[in-house]
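Note that this complex is displayed minus one protein chain, with the remaining chains in position.
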Amino acid sequence: MSTVIDLHCHSEASEDSRAPVEAYLNWIQLRHAERPVNGIVLTEHRQFNRAADYRTLEDKFGVMVLRASEVETNYGHMLVYGVNEDMLVRFDFANIRLDAQTLINEIDRMGGVVVPCHPGRPNIGLCEHYESKPPLENVIAVEMLNGGSRKGEDERSEELIKRHGYAATGGSDSHLVSLIGLCATRFVADIKTIDDLVRELRDGQYEPADFRPRRHPVHRAVAVEAK
Amino acid sequence: MKKFEDLHIGDTLGPLQLSVSRDQTRAYARAFLLDAPRFTDDEGARKEGLPGMILPGNLSLSLLTKLVTDWIGESGAKLMRLGTTYRQPVQPDETLTLQGFVTNANAADRSAEIDVWIETAEADRLVIGTATVQFPAAK
Partner (left out) sequence: MAVNFDPAIINKVFEITEPVQVSAERIRKFCEVTSETNPLFTDEEAAKNGPYGGIVAPPAFAVTFRNGRHFFTHVPRYGHGGFDAGKDVEFVSPIRPGDEITLSSHVKEIYEKTGRSGTMVFVVVRSTLKNQRNETVAHLDHRFMSRT
């Protein structure tokens, strides 16, 4: 019994995504052999999509859809799982200057968990912030594999995780339908709800899962010249 | 000839490999009044913090549009919408791959949704986008 979840993706509710949730689930079904994902977590930018209800789609496609948020702090971007009304009153998720330590501590106190994402990314990842600021306290897990990472970024994340003893997750950071599930997190436990997910992120066993295809070298193309 | 009935989610557009030369980049920029140094001159581009001369975003959009209209071919389908996000500068003389996937085919209105993107040889996605194509009524 295990659950593989893409912990980081964006639907049309995020201003820079073009992916309807139904299309995501359709794609997961289509590509299940190479990306065996059981569920996704919609981590919309700077908001929590309160009104969304995906139960009909979950039933139709047999894929779990949970909701979370990606917020912006003085230590970079962070994924907030287990969002509730108290958190939304306490924090303005649209604020791009949230205090990371306060966020981590308070979200934990209110029953959720914060996972810094794409830590190897310039400006908005933990690695760069740790070069000039003290490490954050009470960080349980950090996103090691991100489907939008550029060369070297996941490696920097992995090095940070090893140095600080963090647990590691994976997520596609998908903004396009066809990129869903490229990276995910494999949990030992069976996860069916957001409460299950928060519990397992805090205390469970999990590891990042990489479903990105191996790239073949691309030979130099012929120049497209104006006629 | 492509028909709506023959579409499947997962169908591919491309991959098409190409490289846009400096001369072509300058020709586009000058023809359409985008003659800022970043589009015509490496030194001028570097002064703006760029790695060198870059393609205008409109040119990248044109390349992706062409990927879709070439795929449409003589089917009578129409490109209804194209949206792009420019994530990283696209540089001339770089080997680029343009590709796409059909991500939805809506039988009710005979439309198809397509993911499209431009990536480097290292699989960095420089430009991402989506397109909506409308196929004609069945005869």
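Should a chain be cited, it is by its letter among A and B, assigned in written order, with residues numbered from 1 in that chain.
Quick note on the criterion: contacts are C-beta pairs under 8 Å (C-beta built on N, C-alpha and C of every residue); 3 or more make two chains touch, one makes a residue touch a chain.
Given the structure is predicted, the values throughout are model-derived calculations rather than measurements.
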Hidden-chain contact residue, picked from the options B:M1, B:L33 or B:A107: B:L33
Residue touching the undisplayed chain, where the options are B:Q24, B:Q91 or B:T120: B:Q24
Residues belonging to chain A that touch the chain removed from view: 15, 45-46, 72, 76-77, 95-96, 121-124, 224-227
Where the unshown chain meets chain B, residue by residue: 24, 27-28, 31-33, 48-49, 56-59, 61-63, 65-66, 69-70, 76, 78-86, 129
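To be clear about the criterion, only the chains that are shown with their structure count from here on.
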CA centroid of chain A to CA centroid of chain B, Å: 27
Chain A - residues contacting chain B, complex: 16, 18, 20, 23, 26-27, 30-31, 148, 150-151, 175-179, 215, 217-226
Contacting residues of chain B [partner chain A, same complex]: 9-10, 17-21, 23-24, 27-28, 83, 85, 93, 95-97, 101, 103-104, 113, 115, 117, 121-125, 128-130
